[in-house]
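Note that one protein chain of the assembly has been removed; the remaining protein chains are unaltered in position.
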Amino acid sequence: MNEKYFQDRIDAEKKIEPKDWMPDDYRKHLIRQISQHAHSEIIGMQPEGNWITRAPSLRAKMILLAKVQDEAGHGLYLYSACETLGISREKLVRQLHEGKAKYSSIFNYPTLSWADMGAVGWLVDGAAIVNQVSLQRTSYGPYSRGMVKICKEESFHQRQGYEIMAEMAKGTAEQKAMAQDALNRFWWPSIMMFGPQDSDSPRTGNAMKWKIKRQTNDALRQDFIDKTVGQAEVIGLTIPDPDLKWNEVRQSYDFGEMNWDEFWSVVNGNGPCNKQRLAHHKKAHDQGKWVRDAAKAYAKKQELVAN
Amino acid sequence: MSSLFTYTLRIADSSLILGQRMSEWCSNGPTLEEDIAMSNISLDMFGQANGFYQYAAQLDGTKSADELAFRRNEREFFNHQLVEQENRDFGTTMVRNFLHDVFNFLFYTELSKSKDETLSALASKSLKEVKYHLRHSSNWLVRLGDGTGESNTKVQDALKELWMYTGELFEMDNLDTELLNNGIAVDNSALKSEWDSIVNKTLVKAKLTRPEDAYMATGGKKGLHTEYLGFILSEMQFLQRAYPDAKW
Partner (left out) sequence: MEENATVWEVFIQSKNGLAHKHAGNVHASDKVMALENARELYTRRNEGSCIWVIKSEYIVSSETEDSEAFFDPSNDKMYRHPTFYTMPEGSKHI
């Protein structure tokens, strides 16, 4: 009865709210997806944070810092949404540290030059935005509202990255080479951010039925590629895919084979920076413990005084 | 180099270096909320630095704000030594910021009355931000001082270590005096008693002991620094130095 009522509401495009009845698997799926999304925002601060102290102008410094700060904010919105499902942020962070929760593999690639700040903003944020725009219509109310807020705030992220790439592509020969190199390194990992092909994506069925996901991995990936190819052309950079070709019939780009062995290897912990990213997060968390303890102790003393 | 140019540069340098230190906290904060708060402070400091550098660049007429920030050497930086001190841990950072925030609050309050309209306008804008920074660092000083035994020890130790960098804040050299006589500069030495009073009140609230005034470091105004500044600059200026012909 509950199950039928629930699915009817989903089919009628009604939002599910925290206090509504929901199947256990729906809740579990949401916790996994939202927490993975939240962890991605937080771990995603590191590859870009890596360049804040080296940003080459005052303007670039402020923009990059504001952007990475937004990611912290977005992680927080998402943890909030996840907490409405009855799980604490502390527990979610523990799951991350214990390796039980994942984050997007893209952040396990290193950022090696300033041009990577361009590539990350343009491609990684670009891919994330395509996904997030779609998720604004997700069936879980708090997640959907979080996405709306995030999409609104993120609109500058991709632009700032593209601006860096455009500036460098028309700069000195060294800068142009750095920009092309960054595109070469980030292109394939970016289009693999959408996840496995639909044929290999076991959970897509339920996620689509429950309208947690609104479009499949392949549809989102195609959308991103179709949007991005022209942008690369405008700034005179070459997308590193010899098979990339406009398909008149599909009105979309055909593209080459993705290297799924590498994808799964990075997902399973063997990316260039997996250990480093997690160690960084744990270290910050552990080193902050005495601060959090002190703040709690202080608050308790204040409450005693007040009572 | 005009006196006004150098005076403006000194203010900009302290803002930039403290902003740089605060930006090192990004992704390292004790909570996510605090990470965001520290980025906000850093952004305010960079904004202030940018404003003062723009003015300095205008006074100079040959260098841009970015050139002033990214193409000068250690001996040409005039920031307070206090702001270049390492973050070390959250407590040390809050103590350093608190000591500087109190000064900044009093300094900008006075500078907003400067006869130089640009300095006065920049000071008024900065003052709003600095008031918030002071609130933030004072609140944390009290939480940590009156938190656990461990936190009290940590901030008390940091206070002892950083105290020697507070003397410099109130120094006046010939350049300061010259501009003070023109109604442009702030009388730093006159800020000391009010600084003492705010610091003392907060320390009492935080259950911390004020360190004895002993040896006080000096040199920032002359471009003399602790060893930390060289590393800050080599990291911050890397791209501008490595690719001198590039525009970013």
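Lettered A and B in written order, each chain numbered from 1.
Definition applied: contacts are C-beta pairs under 8 Å (C-beta built on N, C-alpha and C of every residue); 3 or more make two chains touch, one makes a residue touch a chain.
Model, not experiment: these values are computed from the prediction.
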Listed residues B:H80, B:H100, B:H136 or B:K154, member touching the removed chain: B:H136
Contact residue for the chain not shown (choose from A:Q69, A:Q95, A:Q158 or A:Q175): A:Q69
Listed residues A:E83, A:D125, A:E167 or A:D223, member touching the removed chain: A:E83
Touching residues (missing chain, whole complex) on chain B: 31-34, 36-37, 40, 135-136, 139, 143
Residues of chain A in contact with the chain not shown: 17, 19-21, 69-70, 73, 76-77, 80, 83, 88-90, 146, 149, 153, 289, 292, 295-296, 298-299, 302
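Following the convention adopted for this analysis, only the chains that are shown with their structure count from here on.
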Chain A and chain B, separation of their C-alpha mean positions in angstrom: 35
Contacting residues of chain B [partner chain A, same complex]: 16, 20, 23-24, 26-36, 39-40, 42-43, 46-47, 49-50, 53, 65-66, 69-70, 89-91, 142-144, 146-148, 150-151, 154, 235-236, 238-240, 243, 245-248
Chain A residues within the chain B interface of the complex: 42, 45-46, 49, 52-62, 65-66, 68-69, 72-73, 75-76, 79, 114, 167, 171-172, 174-175, 280-281, 284, 287-298, 301
